Structures are given as C-alpha cells and as structure tokens.
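Pasting in a structure now, in structure tokens, and then I'll have a few things to ask.
One protein chain omitted, others in place.
The block that comes next holds chain A.
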Amino acid sequence: MIKQVISIFEKEVRLEWRNKTAFNGILLYLVSTIFICYLSFNVRTGQMQTVTWNALFWIIIVFANINGVAKSFLQEGEGRMLYYYTLCKPEVILSGKLIFNILLSVVIAIIGFAVYAIILGNQVSNHIYFLLTILFAAIGFSGVLTLVSGIVSKANNSTALMAVLSFPILLPILLMSVGLSKNAIDGIDISLMNDKLFTLISVDAIVITTAYILFPFIWRN
C-alpha cells in the first residue's frame, strides 16, 4: 500500500520533471504577476502598506495554486483513470496525488514569497510563524483543490468550474492565513498566534479527512 503511494508520487514527480512546462508555467505566472503588481502599484521597495502587501501576497498565492494544483486530475485522460482504477484503491491514488500537490503548493508558496520579498520588499518580522502559516495554508489549499479537481474531472473538465467551485471553499483557510500572516508581519506575541495556528491546523485536518472519506465516491464511476 505504502509502496503504491510512493510509486504514484514518483510518477507525478517524474512526469513533472520530464515535461517541465507545468512547473515553469506556474513559475512564470508567479513572477509576472508579482512584477505586474510592482509596476501597477508603482512603489519603491518597502514602501507599500502592510495590509496591501499581505493581501496581495495571498491573492497571488491562491491564484497560482488554483492554476497549478487544479491540473492534478484534469490532465488524466479517461483511459488512464480506468487503468489506475484496476490497479489500486482510491485512497492510494488520493494519497499519492495529495502528497505531490502539497509539495507543489509549498514550493509555489516559498518561491512566491522569495520573489515577492525581493521585488516588493520583505515586511515580515516573525519569519518562523510566517513560514508555518504558508506551510499549513498550502496543505489546506492542496487538500481542497485535489478533491475539487477530482469532482470537476467527473463533471465537464472546465477550468472555470474549477475556480467557481474551489474559491468559496478555499475562503475559510485563506481568511485564517491572511489573519495569521498579518500577525506574523506585525510581530505579535507568539502566545496570541498559537490559537489561530491550531485552528488553521484543525481546519486542514477536517478538509483532508473529508477528502479521504468522499474521494472513493467520485472515483467509483
């Protein structure tokens, strides 16, 4: 079982490695969006207001995630789905995809943060909590997006539907992360942030558990 999960994960990574289009696409998307923001806000480094800086960062991350993680099931053809179906349990497929998507999402967020900090200035004062927020937000995002991507792949495979379905469900996680990262930027006392961080983690847990319970139903078709 664990072997199967690992091999699906490996297959995803190898696929990504061989035709780097997807990853490079997201990277280019990130860099160009950040640069557009920089140009249109017309700011010199470090002069943007904290609230704007924070909101803009999360908007960019969310859209990069929707573009990047959404493909996980959309790119699979009908035949390949059937092939997987004969090979292993739905939980195994979900685990493999989920681990890969979490990795992808974390990489997107960290590269995004690095580029963003270089171009628009770094305003974060508590880096550990900021990175923790990014990590748990990425886990939540990829949990939601993996399941919604599975749902959309069974509906009509349109990217518009993907955005419409995932956006409102992403919002609770997004709102919590925005609040947390604002605190991390301001450097608020850690004891005040722990509560929110635990709430974020528990929402992640809810999302991933429901994804595991529900995925077999959309897979079995």
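Note that a residue touches a chain if its C-beta (ideal position, glycine included) is under 8 Å from a C-beta of that chain, and two chains touch if they have at least 3 such contacts; residues count from 1.
Throughout what follows, contacts and distances are computed from a predicted model.
Missing chain, UniProt protein name: "Heme exporter protein C", from among "Glutathione import ATP-binding protein GsiA", "Raffinose/stachyose/melibiose transport system permease protein", "GPP34 family phosphoprotein" or "Heme exporter protein C".
In the complete assembly, the contact with the undisplayed chain comes from A:161, out of A:13, A:117 or A:161.
Residue in contact with the omitted chain (choice from A:6, A:59, A:169 or A:188): A:169. In the full complex, chain A makes contact with the omitted chain through residues 144, 147-148, 151, 154-156, 158, 161, 164-165, 167-169, 171-172, 175-176, 179, 195-196, 199, 202-203, 206-207, 210-211, 214, 217-218, 221.
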